[in-house]
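Have a look at the structure below before the remarks.
All protein chains but one are shown in place.
Think of it as A, B, C, D and E in the order they're written, each chain with its own count starting at 1.
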Amino acid sequence: MKKIANLLFEAKILKEIPRSGYHFLGAGKESVAEHSFSATFIAYVMAQLLPEVDALKLINMCLLHDFPEARIGDLNTVHKKYVTADENKALEDATAGLLFGEQMTELIKEFRDGGSVEAKLARDADQLALILELKELIDIGYEPPKTWIPNVIGRLQTETGQKIASAVMDTGRDDWWLDTIPTDK
Amino acid sequence: MKKIANLLFEAKILKEIPRSGYHFLGAGKESVAEHSFSATFIAYVMAQLLPEVDALKLINMCLLHDFPEARIGDLNTVHKKYVTADENKALEDATAGLLFGEQMTELIKEFRDGGSVEAKLARDADQLALILELKELIDIGYEPPKTWIPNVIGRLQTETGQKIASAVMDTGRDDWWLDTIPTDK
Amino acid sequence: MKKIANLLFEAKILKEIPRSGYHFLGAGKESVAEHSFSATFIAYVMAQLLPEVDALKLINMCLLHDFPEARIGDLNTVHKKYVTADENKALEDATAGLLFGEQMTELIKEFRDGGSVEAKLARDADQLALILELKELIDIGYEPPKTWIPNVIGRLQTETGQKIASAVMDTGRDDWWLDTIPTDK
Amino acid sequence: MKKIANLLFEAKILKEIPRSGYHFLGAGKESVAEHSFSATFIAYVMAQLLPEVDALKLINMCLLHDFPEARIGDLNTVHKKYVTADENKALEDATAGLLFGEQMTELIKEFRDGGSVEAKLARDADQLALILELKELIDIGYEPPKTWIPNVIGRLQTETGQKIASAVMDTGRDDWWLDTIPTDK
Amino acid sequence: MKKIANLLFEAKILKEIPRSGYHFLGAGKESVAEHSFSATFIAYVMAQLLPEVDALKLINMCLLHDFPEARIGDLNTVHKKYVTADENKALEDATAGLLFGEQMTELIKEFRDGGSVEAKLARDADQLALILELKELIDIGYEPPKTWIPNVIGRLQTETGQKIASAVMDTGRDDWWLDTIPTDK
Partner (left out) sequence: MKKIANLLFEAKILKEIPRSGYHFLGAGKESVAEHSFSATFIAYVMAQLLPEVDALKLINMCLLHDFPEARIGDLNTVHKKYVTADENKALEDATAGLLFGEQMTELIKEFRDGGSVEAKLARDADQLALILELKELIDIGYEPPKTWIPNVIGRLQTETGQKIASAVMDTGRDDWWLDTIPTDK
C-alpha cells in the first residue's frame, strides 16, 4: 500500500506544474492536472459518441497521458527540439513494485505510439483541450491564440476530433450559460 | 455538435473555481478541475485493486462528480448548512438535448446517492483526494489540517478507502522521489 | 467580546473569496472584501451628493451587504438559478448573542428588500462597483465586458446611480492620474 | 460628474496595491482595499459598542484612511524611515474641483493627527485589522507574526481597541464556524 | 560576514516587490528583481556592442540600480510627484560596515546622476526593460501600452538605446522561437 501512496503523491504534483506552452503563448494558464482533467472529460464525451471504441481504455489513456511529467516536467514543442526525455525509465521508477505498473505503462506507451483507434482519439482529446483554451482566449480578446489555433487544429487525426473542433470554433465560450439568463447577463 | 461544444466549455469553467474549503482551512489551494483529476486518478487506482468493480463506472463517476459545480459553485460543509442546490435542475439544463445526457445525469445521481459499490468507492476517492492534500500540508508545516484530517478520514466508507488513507498517513509527501536521488536532494 | 472576535474573523474570510462572476466573464478578479470596499466608497460619494439621505445607513448597508457570503459563498446570477440560500439563518447564526446583531440583520435585510431610498442607492452602489470594473477591463482591451455592461447599467434604479454610470462610461480608467504627469506617462 | 468618476477610478486602484508589510513579514497578503474593508468593518463594530461616538465620522475615517496610497503607494514602517510623502498635495490633486473635497481631506487629516476620540478609535481599527491577520497567520503555523504581534498590540490607544485585541488573541481563527458543524469539520 | 548575509537578505526582498507601474498600466506584472535581471541582461548586450565602455561598471550599475527599493519601495512616476525618498540614507544604512559599501553607493549614485556614458546606457537599459514588456503586452492584445510606449521611448538618451528600441518595436515577441518550429507552432 505504501507504493500506492507514493503513486498518489506523485500524481498530485501535476497540480503544481504549470503548462509551459502558456508562457510562450503570453495568455492563459493551466496546471498539468487541469489539462489532464479537460482531456479526460473530452475522452468521456468521445466515448459516448463512439460506442464501438473501448471507453475505459480511451478515458484511462487521457487520465494518465501526462503522468510522466511528474518526473520529467512539462515539455512543449520548443523544449522538445532540445530535450530528450526517457519516459520509459520515468514510468519504470514510478511503477516499480506496483501490481498494475505494467498495465499503466502499456497504456501510456500506447498513447505515445498513437497507433490504436483509442490512442488516436486520446491524442485528439489532448489537442482539443488546448483548442478549447485557445478559442476561449480569442473570445476574451487575446491575439496570439489566433495564429496558434490553425496549427493545433491541423494536428487532429480523427473525424470525431475534427467535428468537435469545428463545433468549438463556432461556439461562444459563454453560450452554455447565456441561455440560462433570459434578458440579462 | 454545438451542444457538445457547450458541454466542454461548461466543464472547462471548473478550472477557474477554487475549492472553497481551502479558504476555511487557511492553507493550500486547488481548482475544482484539479480536485476532479485527483479523485479520478484515485478511482483508477482503486479499479486496479478491485477487479470485480465496474471500473468504467467508478472512474466516470469521479470524473463527473463535481460537474454540477459549474452552475452551482463549490459549496463546502459550512455553505451546505445554509444553501440548497438543485443539482437535478443544473444537470437538466446542462445536458438538455445531449444524447448521453440522461446517462451522465444518472451517474452523478448514483454518486450522490452513494448506494452502489462504485458510488461508495467514488465517494471515498473524493475524500482521499482531500486527505492527500491535508497530509501534504501537514508535512509542509501547517497546523489546521492536523485537526481536520481525522474528521475526513472518519467519512471513509470502504475498506479499500481506509487502507489507502492509512498508507497515505504513513508516507511522506516526497518519499516517491527521494529514493530517486541517492545521496542528495 | 469573544463574539466580537468571532464576527471579525468571519468578516475577514471575505478577503479569501473571489467574486465568481469574473470566472464567467473571463477577465478581472476581485475578492468579496475588495468589492465591498468599492461599493462602500461609492456609497460615501453618493452620501456627499445627496445630503438628504441617511448617510450612515447607506454606508453601513454597503459595508455589510455581502457579509452573509462568509457562510454562503459568492453566488452569481447563474448560480442563483439553481441555488437557494437561507441568508436569514446565516445572519442569525453569525449574530447570535451580539447586542447589535438584530440591527445588523435588519440593515442587510433592508438592502435585500430594496424598498427604502438608502437601499436603492446601496444596490446601485453595488452595481456601480461592477460597472467600474467592467469599464476598466474594456479600456484595457477585453471583449466580454462590452456585452455585459449594458445589462448591468440596466439594473440601476436611481438617478444618481445612472448619472455616475454615465460619467464612468465617459471617463478613461487612467484620466485621474494622467493630468498629474504633464508631458509623459 | 467627471470628477466623481475620476475619484472612483482612483479609489479602485487600491485593489491592485499589495500591503508591503507582508513582504517583510514573509507570510500573508492583502490589498490596500481589503485592508480598508477590514478596518472599516471594525469601525462599524466599535461604533455599535460606543454609542456616544460619531459613528459616521469613525466609519468614514477608516474607509478613507488609505485613500492617499493611490498616489503615494503603501509605505510601511521601514519605508517611512527613508521616505517623506506629501499626503496633503496628493489629497489636493485628488479632490480638486470636488464639492466635498475639503471635507474628505479634513477627515483624512483628522485620522492622521489622531487627536479626536474618533481618530483614536479609527487608528486602533487600522491596527486591529493587522492584529487579526497576524493572529490568523499564527494559528495557521507561521513564525514571524509571533514576534510582530506584541508590537502591534502595543500601538493601541483606546480601551475598546485593547479589549477587542485581547478577545482576538483568545479566539481561534475558525471558532466562528466550528460550532456550526457539530461532529465534523 | 554577518553584514554580507544581511545584504543578501535585503536584496532578496526585491523578489517580493511588484513594480507598481503595472497597477497603473492595467496589464503585465513583474517583481523588482525580475526587472533588475532584464535591465542587467540588456546592459550585458550593450557592453558587447560597445567595447569601449566599462562593461563591469555598466552591468553592476543595472544590477544594483533598484537595490534601494528594498527600504524605499517601488516608486513610479505618479508616486514621485508626492513622495521624496532619501536614497542616500537608505544606502548608508544598508551598507554600513561593509568594506565595499562606499563603492556600491557610488555606483548607484552615478546611475542616478546619469552623467557618465555608462550611467546613460544603464538608464537606457532600465527603460528598454520596460519597452520590452510594453511591446510584448501590445502583441498579446492590451491597449494601454500603446499610449505609454512612445513616452518611454522618448526617455532614451543613447544611440544604442534608440537602436535597440527600434529593433524591439519591429520584432514580434515570439519571433525568437517561431523559426525553431518549421511548420507548426
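Simple rule for what comes next: contacts are C-beta pairs under 8 Å (C-beta built on N, C-alpha and C of every residue); 3 or more make two chains touch, one makes a residue touch a chain.
Worth saying up front: this structure is predicted, and the values here are computed from it rather than measured.
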Inset, instruction - Please identify which of the visible chains the hidden chain touches across the whole complex. - result: A, B, D, E
Inset, instruction - Return the single residue from E:Ser20, E:Ser38 or E:Asn76 that touches the missing chain. - result: E:Ser38
Inset, instruction - Could you please point out the subunit B residues that touch the chain left off the display? - result: 136, 139-141, 173-174, 177, 180-181, 184-185
Inset, instruction - Spell out the interface residues on subunit E facing the chain that's missing from view. - result: 1-2, 4-12, 14-15, 30-31, 33-34, 36-38, 40-42, 44-45, 48-49, 55-56, 59-60, 63-64, 71, 93-94, 99-100, 103-104, 128, 132-133, 136, 163-164, 166-168, 170-171, 173-177, 180
Inset, instruction - Spell out the interface residues on subunit A facing the chain that's missing from view. - result: 13, 16-18, 20, 23-24, 71-76, 78-79, 81-87, 89-90, 93
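Throughout what follows, only the chains that are shown with their structure count from here on.
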Legend entry - subunit C reached from subunit B - shortest hop count over touching chains: 1
Legend entry - Cα superposition angle of subunit B on its copy subunit D, in degrees to the nearest 5: 120
Inset, instruction - Looking only at C-beta pairs in contact, point me to the busier pair out of C-E and A-B. - result: A-B
Inset, instruction - Please report how many Å separate the Cα centroid of subunit A from that of subunit B, as a whole number. - result: 19
Inset, instruction - Spell out, as numbers or ranges, the residues of subunit C touching 2 or more other chains. - result: 24, 71, 78, 81, 93, 136, 141, 173-174, 177, 180
Inset, instruction - Determine the shape of the graph in which chains are vertices and touching pairs are edges (line, ring, star, complete, other). - result: other
